[in-house]
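Below is one structure, written out as structure tokens; comments come after it.
Here the complex is missing a single protein chain, while all its other protein chains stay put.
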Amino acid sequence: MGKRVAIVGSGQTYHKSKRLDVNGVELIHEAVTRALENAELTRDDIDLVIIGNMDHFEGINYMDMWSIDGAGGFMKPTIKLTTGGTTGSTLAIAGYHMVASSLFDKALVIGWEKNSESDTTAAINTAFDPIWDRLTFAGAIGGLAVEASAYMDDYGITERDAARVVVRDRKNACRNPYAHLRKEVTIEEVLSSPMLCDPMKLLDMCPRSDGACAVIFASEDVAEKITKTPVWIWGTANRHIYSYINDVNFHGLQSLKRASKELYQKCGIKEPLKEIDVIELYQPYSFGGLLWLESMGLCKDGEAPQLVWDGVTDMDGELPVNPSGGVIATNPIGATGLIRCAEAAMQIMGRAGGHQVPDVKIAVSTGFGGCMWSDILLYGKEKPRW
Amino acid sequence: MNRWLESVEPLVYESRIKVPYTWSVGETGSRFLIELRDRKKIFGTRCSKCDIVYLPPRKNCSRCFSNLGEWVELGLRGTLITFTVVHYESPAMPIKPPFAYGIILLDGASTGLVHFLGEVNIEKIKPAMRVEAIFKDERIGDILDIRYFRPLQ
Partner (left out) sequence: MVRIMEKIAIVGIGMTKQERRKEAETFSDMVFEAVTRALEDAGMTIKDIDNIVTGCNDFWDGRTISSMAVGDASGACDKNISCVEGDGTFVAFYGMTRILSKSYRTTLVTAHSKGSESVSSLITNAMFDPIYTRPLGLDAITSSALQARRYMDKYGITEEQCAMVSVKNHGNAKNNPYSQLPMDISVDDVMHSRMLADPIKLLDTSPITDGACAIILAKEETAECFSNHPIWIKGVGFCADAYHLGDRDLAECKSLERAAQTAYRMAGIENPLKEIDVAEVYDAFSYQELMWAEGLSFCEKGGGGRLTESGKTKMGGSMPINPSGGCLSAHAVIAAGLIRMAEAALQVRGEAGDRQVEGVKTALAHGVNGPCGQSHCVWILEK
């Protein structure tokens, strides 16, 4: 392993549907300022700025260059990554590698989105191949609806099962001051919400939000001097398998299966359900909160609903999922994967306030997006031994 | 494959990306544009730590990173730092060539503003020329409420 790397602080904006009071640069500055305060560092302490969003949501080309004033990159190395919905987790992974390389001691990683500034579906449609996929593609929801239908068909999963996931996440969000949607919903409300794309109803889907998140990654040489509770990155893995939506195998999230298998192996995890203390799952829709637990190897195929109904993934369960409320409650897309990372780190640091899970030693965050792609990271309170 | 392609008309798919945008100007930018619109005044924001007056105004200083709350009214006159005379057309341009762009350091500002130069002999533009802002009669709260900068008479 290269240098060991830890998260030493993070900051978020209070995510909302519309932040009309700030432009994008200013939104970024809010999150960055909070992260620096959180880590008790200044802009001068930062060696590198890594930033990302999904370009077409704000229509800014070379966004990293445009964001300099607010991102803190003036006269510093600044670089941009973007991979669609997985952008946030891709950024976190880059924070890890850049610091582990020994070339930087402290990296500021920023993800953000001002979804209010554009037509989200119109922008997402441009992700897909203009000749083969775009004309029949129906935005993010289309692919997810196909996955949900296949899952229901394969195992007899019901819309009610999926709704239970939403109830959990929306309840958790009420205890997260940064979350966008902070109102509980009932199963009946989910089931009777307007149908968007069978079987996906309005309340099965995530919102779109304006928000930014910043996370500071530091090398083992300095991390313990910065904070008493550094959160060590034990491992990262990802798979961005498909280029064309028609190639996708929708029976199980293949990318998450493969990435989590690699991650567990790297980190010495043999029984994920037992060994992981909390998961911040990039779960943009309800059925994902069932199927993708199976894809992560937490239970057998078709058995996730039982896990969820039994309360295993609730705040007081054996393996809480989305204590922050997750993506169902908050979704500034370029930030979303990084918020999962920040929230997982906050859990280990013991700084999650009202949505703190007790005694977290091992946490996982995932990213999802693109053509059914997945990223995954594992964090530990203890320094990894390798 | 290339040989086959020579025997047919290659297919080309034409399209446009049509994503409408509504950019939030934000509170700081809004104040600046509203002053252009309502009072034909140009304001910058000042960082007292770094002694920089930013134009266009910023909410935070890029150097010391602190929030900026101090508004400074700038003169309508300034000095031309650099310019170019444009001789080609592009769909991005709101006016047809030949026309001139300049970067103008307004009196009181530390940073230059990019804008059009107008009422000027394009053969005779020189850096360090003194110029003044000319506003449109009908203004909407837009950077183009300034019509252009023209040489001082």
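Letters A and B name the chains as they come in the text, with residue numbers starting at 1 for each one.
Just so we're on the same page, a contact is a pair of C-beta atoms (placed from the backbone, for glycine too) under 8 Å apart; a residue touches a chain by one contact, two chains touch by 3 or more.
Only a predicted model underlies this, so the values are computations on that prediction, with no experimental measurement involved.
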- Out of A:54, A:109, A:190 or A:226, which is the one that touches the chain we can't see? A:54
- Message: Can you say which of A:116, A:238, A:260 or A:347 touches the chain missing from this structure?
- Response: A:238
- Out of A:46, A:226 or A:371, which touches the unshown chain? A:371
- Quickly run down the residues of chain A that touch the omitted chain. 1-3, 23, 49, 52, 54-57, 59-62, 64-69, 73-84, 90, 93-94, 96-98, 100-103, 123-124, 126-130, 236-244, 258, 262, 369-371
- Across the whole complex, the chain not displayed is touched by chain B residues 1-2, 5, 10, 15, 17, 21, 23, 25, 29, 33, 54-56, 62, 81-88, 90-95, 101-105, 111-116, 127, 142-144
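We take it that only the chains that are shown with their structure count from here on.
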- Message: What's the distance between the Cα centroids of chain A and chain B, rounded to whole Å?
- Response: 37
- Along chain A, where are the residues that touch chain B in the complex? 18-26, 29, 32-33, 36, 42-43, 56, 58-59, 68-70, 72, 74, 114, 116-119, 122-123, 126, 130-131
- Task: Under the touch definition given earlier, write down the residues of chain B that touch chain A in their complex.
- Result: 13, 15, 17-29, 58-60, 62-65
